[in-house]
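One protein chain omitted, others in place.
Labels run A and B following the written order; every chain starts at residue 1.
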Amino acid sequence: MLLQILVSGFVLGCVYGLIALGYSLIYKSSGLMNFVQGDVLTLGAFLGYTFYSLLGLPYWLSLICTVLTAFVFGLFMEKFVIRKLLRKSVLAIYIVLATIAIQYILQNAIQAIWSTKMLNYPQIFPVPSVSVAGIMVQSESIFCIVMSFVCMAGLQFFMKYTRFGTAMRAAAMDAKAAQACGINTSLSTGISWGIAAGMAALAGILLGPIYGVFIMLGSTIGRKGFAGAIMGGYGNMYGAIVGGILLGLVETLVAGYLSSTYKDMIAYALLLLFLFVKPTGIFNERAITE
Amino acid sequence: MEKNKKLPVAKIALCMVLLALPFLFTAVGFQYGVLVCCFAFLYIIAVSGLDIDFGYCGQISMGHAAFFAIGAYGSVMLHQYFHIPIIFTMVIATVLAAAVGAVIAYPASKLVFHFLSLATIAFGEIVYSLLLNSPKGVTGNAVGMFTDSINLLGFSLSSNESFYYFGLACTAIFLMAKWLMVNSKVGRAWVAIRENPHAAGGMGINVTKYKVMAFAVSAFYTGFAGAMYAHLVRYIGPDTFTQKQSVMFVTMMLFGGTGSILGPIVGAVLVFSITEGLRMFEQYQMLIYGALLLVVIVALPGGVYGEMKKLAGKLLQKGKGGEKSAA
Partner (left out) sequence: MKRDMKRFLAATMSLAMAAALTACSGGNTAETTAAQTAAASEAGDTAKEGETAQEAVAPEGGEFIIGCPQPLTGTNAQPGECALNAVKLAEKQFNEQGGINGKKVVVLSYDDQGLPEEAVKLATRMLQVDKCEAIIGSCISSCVLSSGKIYNDSKIPTFGTGTSPTWMQQGWDYVFRACQNNDFALPLVVNKWKELGVARVATFAGQDDAAVAGVNTIAQLCKEAGIEITTSESYAEGNTDFSGQVAKIISSDPQVVFISTFGPTQPLIAKQLRQFGFNGLCFTKDLYQVDALQVAGAASNGMAFAYPYLTYSSIDECDDPFIKDFLTAYEAEYGVLPVSDCAYRAYDSMLVLKAAAEAAGSTDGEAIAQAMNTLSGIQTLAGMQDFTQGDGEGLHEFNIFVIDDEKYTTWDKWDGTEGYQAVMEASGLN
C-alpha cells in the first residue's frame, strides 16, 4: 500500500509541478502573480480534446497545436492586459485582479463553447497501464512524469544558459536597467507568460486521458500548483517540481494514513508552516523584494 | 466659499434619500431593492475593513472569507448553544474574528505580496475545511445552520425594511470609526508602512504592531459583516465562505479604489448593480461579468472612485491655478 501511495503521490506531484513551473517562471521573469494557470490547464484539456478527438489529428500534432495555442493565448494576455497595466504602473494587485477577471472569462467561455458535458479523452498509448515495481500505473501518468521533468530541465537550462533567459532574469530584477542595456523587457515578459500558459495547457492535455475533460478540471490543481511553487522556493525551477512532488506526496500520504477528511486542511497547514518558518522554500530561493 | 454653504444641503439630501430609500423602492414596486441594499451594507462594511488592511496598511488578504465565516458562525453558534441574545453574540463573534486575525497576522506580517496572498488563501481554505468537517458537527457541517433574526431591544429585525435601517446605522458607525482611525496617528502609521515599511521602521514606528493592528481591525469589520449576513439570511452553510467570497471582497475593494472611505462603497454598490443588471443573461452572466471587470481594470486601473478622485484632483488643481493667477 505504501508503495502504491508513493507512486501515485509522485504522479500527482508532477502535475502540480508542471503548474508550479509556470508560476515560478512568471515570478522569476517579471515578479508578477498569475491566477489563471489552473483555468489554462482546463483550456488545454479541451483544446487537446478538440484537436485529437474531434479533428482527428495525430497525438503529437495535437499536443503541439494545444501548447502553441495556449502559448499565443498567454502572449496575448500579457500584451493586451498585463502590459497595458504595467505601462500605467498600477498597484500589483490590479494585475492579480485582471488575471482573476480572465479566469472568469476563460471558465465561462469554455462552458459556452464546449458545453458542460464531461468529455472522454481517448487513450493515447496502446498499452493502458505499465507495471512499476509491481504497481499498475496508467501509461499517461508515466508520460506526465517524463514531460514535467523535461520541462523543468529545459526551463532551467533556458533561464540559466541562454541569452534570452539571462535577459528575462535581468528584466525581472530591474526592468529599467535591463532596458537601458538594450533588453526588450516587454518581449521577455510576454514570452514568459506564453511559456507558462503553454505548460499549463500541456498539463491539461496530459491529464485529459487520466481524469476526463470537464470545466472544473483545473480549478483546484491551479491553487495547489501555486502552493507547490512556494514550498519549493518561489522562482526556482527545480524547486517548483520538488515542491509540487512534496505536496503531492503529503496529500496522498495524509489521505492514506491519517485522514482523508482533513487532507486539504493538513496540506494547507503545511504550506502556512513553510510560509511562516521558511518562506524561501526548500531551494532557499531569495525572493525578489517588492 | 459658496461650495461650503452648499455642502450641508448635499449631505442632508443624501441622508434623506438613504432614509427614504425603502419607501421609494416600495413606491416604484421594487421592494427587492431593499434586500439588495441590506446585502450592500454588509459588503460595504466588510470591504471597508479589507481596505483598512490593504488600502491603508498595504497588506493583501485573499482569505477574508475566513473572518466573514468566523463572524457568522460565531454569532449563530453562540446563540444556538449558549442562548445569548443575538446582538451580543454578534459583538462577541466579531471580537473573536479580530482576535483570530491578530493571531494570524503576527507571523504573516513579515510576508510580502505573493507570499501573504498565498498564506491568506491557505488560511481561508483551512477555515472552510473546518466548517465542513467540524468536530462533533458543531457547525452543522455540510448542512449548515438555521438561525433567528436580530432582536434589538425587543424589536425583531425580521423584515428587510427593518434590517435596512439597522444596516444603515451599522454602516454609518463603521465608516465613521474608519474615518477617525485613518485620520489618527494610527492611520498615519499605516500609510507610512504601506509606502515604505523600512523607512517607517526607521522613523520609530513599530511596524509589526501596526500591521497586526490593521489586520485585526480589518478582521473585526469583516467579522461583523459576517454576523450581519448570518442574521439577514438566517441560514449559513459552508458554500458561502469559500475562496470565491474572498475574491469577491477583493474585487469590490479594487473596483471602487483603495485607501479611501468612499472607494469601497462605490466598489460594493457598483459590483452589486452589475450583478443585478446582468441577471437576465443567465448562464452568460459570469462571462459578461468577467469581461466587464477586465475592461474596467484596464481602463481605470485605480478603481472607479480612485480614478474619479484623480480626475477631480487634476480639475481642482487647474481651478486653483486659475484662481491664483487671477489673484
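FYI, a residue touches a chain if its C-beta (ideal position, glycine included) is under 8 Å from a C-beta of that chain, and two chains touch if they have at least 3 such contacts.
Only a predicted model underlies this, so the values are computations on that prediction, with no experimental measurement involved.
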item: Residues of chain A (touch criterion as defined above) contacting the omitted chain; value: 1, 4-5, 8-9, 11-12, 107-108, 111, 115-120, 129, 136, 138, 207, 211-212, 214-217, 219-221, 248, 251-257, 260-261, 263-264
item: Touch residues of chain B, complete complex, unshown partner; value: 3-4, 6-7, 10-11, 13-14, 17, 21, 25, 28-33, 35-36, 39, 129, 132-133, 141-144, 146, 160, 229, 233-240, 244, 262, 265-266, 269-270, 272-274, 276-277, 279-280, 282-283, 285-287, 305, 308-309, 312-313, 316
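Simple rule for what comes next: only the chains that are shown with their structure count from here on.
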item: Chain B - residues contacting chain A, complex; value: 54, 60, 107-108, 111-115, 117-119, 121-123, 125-126, 129-130, 133, 243, 247, 250-251, 254, 258, 283-284, 286-287, 289-291, 293-294, 297-298, 301-302
item: Residue ranges of chain A touching chain B (in the complex, touch as defined); value: 27, 33, 81, 84-85, 88, 90-94, 96-98, 100-105, 107-109, 111-112, 223, 226-227, 230, 234, 261-262, 264-265, 268-269, 271-272, 275-276, 279, 287, 289-290
